[in-house]
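Only one protein chain is missing; all other protein chains are in place.
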Amino acid sequence: MKKLKRQWQYHLMLLPGVILIFIFAYIPLYGVIIAFEDYNPALGFSSPWVGLKNFEYIFSQPAFLRTIWNTFFIAVAKLIGGIVVPVIFALLLNELVSNRLKRIFQTLIYIPNFLSWVIMAGVLIDILSNTGVINQFLGIFGVGPVNFLGNASIFPWTMIVTDIWKGFGFGTVVYLAALTSIDPGLYESAILDGATRWQQIRYITLPLLMPTIILMLVLALGNVLNAGFDQIYNLYSPIVYQTGDIIDTYVYRLGIEQAQYSVGAAIGLFKSAVSAVLVLTSYILADKCAGYKIF
Amino acid sequence: MQYKTKGNKIFNVVNIFILTIVSLTCILPFINLLAISFSDSAAVSAGAVGFVPVDFTLSAYEYALKGGKFLRALLISFERVFLGVGINLILMILTAYPLSKTRKQVTGRSVYMVYFVITMLVSGGMIPTYLVVTGLGLKDTIWALVLPGAVPVYNMIILMNFMRGIPEEIEEAAAIDGASPFQILVKVLLPVLKPALATVGLFCIVTHWNDWFSGMIYMNNPNNYPLQTYLQTLLQSFEQLLRSSQGAQDIQALLVQMDARTGRAAQLFLGAIPVMIIYPFLQKYFTKGLVLGSVKG
């Protein structure tokens, strides 16, 4: 009886969220049918039905397949780096004794997050040019000049590194917040047992951080086919299409700007399907192998 | 707490060194942009501005601030953030809490979870969402900017996982004293969750603050644009003018007024400053050690 009463309250809490999600996320879902139509806004959702034509069209484009590979490569590398780097920095920051320093560094590394890619691209093109700061620095060691943005085999790596650099402050904040929830008593007793700093990280911090890491990983997987439109669109050029063109930039050039809503919807559906599979797989893997339930 | 060994000292020095270098790389572009925003457009268009303004001028800011539009847009943005983040937080807390329970504690938990997760993966797209919003009569009101994203599922899941990390004993103690789930949530959990709330709160603030697109499609009059939409229009229309001078007989005055890059840089600062001011206040919560240990005893 008492349990039922408690239950009732839980469901009441969920109600507002469920209703709002239904109105603003589920009702609009009928819009995915335009992926199977030759959508004409004036005719609305009863536009001519074309079946899988939009999908066939996209996949028949010779340049589309390479964009899938590019998207996966760039996205997965960003994903891995986007986990490893912030974790390392969260640990480094956590090791700082001075709280003030900790706070200053944390603020500074978060700053690039406030800069949009349009802005950042302008700066990066300067820094990475043949006469830019980076190449001048490499010149000291007799390397280069490296054409970071104009060489097709280097371009994806430039995207990966700059993206991680721009975003790691965000992840670091999440991991730091998770670190604060670790019971300091654990470290105290570890130190009493004579554990080194590395051993503390290895046996206390990392294991306790693992659920957050896996959580962030799975959430990021849902996003894996968005390899960073804003970034790449502002930095790429025809000479690096071979390795740098991703699904979103390609679809953009296919004319989504010219209101090709049906093609856009078809691509969206394709991406949803892939990310659903990825998220589901990783969820099961995390559950079976590591015993973490993310959702 | 740490042993003052030699190794530790070296580690500390190296650690601070690395963090300093990396932090510097993060701040330099920002300084560069600050310099650009205060420089004369002529010098900027020649690519001659480094970290110090050349021919100091406020013209890019004057341009953006002209006519009181900026302040009006700023107020709308504040309204949106307060309302939007308030709603976000309440709904996130309310949904995350029951979902942080097990299937046994809350019947149908998995169904709810799937219900929410699906919306992260599939979206109906711009047009049907627009039709729903206008169908509800929300078009041209602040609610059009706030309600469609009222439940940020991504952040809600992060919050839910934070809630799971809290030891069960805390809640159990309160439950034995006869507290209802609502009371436990408000009195026991929320105080402990401050760092987590600050984290997801920050993400929500940044999302609301930076979103310019919904303002663009839901507002019927540029006078009702929130700040980022307004700033975006400054930029966009300027670049449109640059790109197509076809017959546009009125561009020269604008072109002389400012260079696109000084304008962008000024936009960035005006747009980012309010969030950057909030950040240190929230940060207090990120670094503050959590007092979980004290509850245990």
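Order of writing sets the labels: A and B. Residues in every chain begin at 1.
As a convention for this text, contacts are C-beta pairs under 8 Å (C-beta built on N, C-alpha and C of every residue); 3 or more make two chains touch, one makes a residue touch a chain.
Definition applied: contacts and distances are computed from a predicted model.
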{"item": "Choices \"Extracellular solute-binding protein\", \"SoxAX cytochrome complex subunit A\", \"Protein kinase domain-containing protein\" or \"Stage V sporulation protein AB\" - which one is the UniProt name of the chain not shown", "value": "\"Extracellular solute-binding protein\""}
{"item": "Omitted-chain contact residue, chosen from B:58, B:90 or B:273", "value": "B:90"}
{"item": "Absent-chain contact - pick from A:98, A:130 or A:281", "value": "A:130"}
{"item": "Selected residue (touches chain absent from view) among B:127, B:153, B:189 or B:227", "value": "B:127"}
{"item": "Sole residue of A:26, A:57, A:157 or A:187 that reaches the chain not shown, by the stated touch rule", "value": "A:57"}
{"item": "Hidden partner interface residues of subunit B, rising order", "value": "40-43, 45-48, 83, 86-87, 89-91, 126-127, 130-131, 134-139, 141, 143, 146-147, 150, 186-187, 190, 216-217, 219-222, 225, 229, 232-234, 236-238, 240-242, 245-256, 259-261"}
{"item": "Touching residues (missing chain, whole complex) on subunit A", "value": "16, 40-44, 57, 61-63, 125, 129-130, 147, 149-150, 237-239, 241-242, 250, 253-261, 263"}
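The definition used in the following text is that only the chains that are shown with their structure count from here on.
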{"item": "Inter-chain centre distance, subunit A versus subunit B - centres from mean C-alpha coordinates, in Å", "value": "16"}
{"item": "Residues of subunit A touching subunit B in the complex", "value": "5-7, 9-11, 13-14, 16-18, 20-21, 23-32, 34, 41, 45, 89, 92-93, 95-97, 99, 101-116, 118-120, 122-124, 126-127, 165, 169, 173-174, 176-178, 180-181, 183-185, 187-188, 191, 197, 211-212, 215, 219, 222, 261, 264-265, 268-269, 272, 275-276, 279, 294-295"}
{"item": "Subunit B residues within the subunit A interface of the complex", "value": "1-3, 8, 11-12, 15-16, 18-20, 22-27, 29-30, 32-33, 47, 91, 94-95, 97-99, 101, 105-108, 112-113, 115-117, 119-125, 127-129, 131-133, 136, 147-151, 153-154, 156-158, 161-162, 164-166, 180-182, 185, 195-196, 198-199, 202, 206, 210, 261, 264-265, 268, 272, 275-276, 279-280, 283, 286-290, 292-293, 296"}
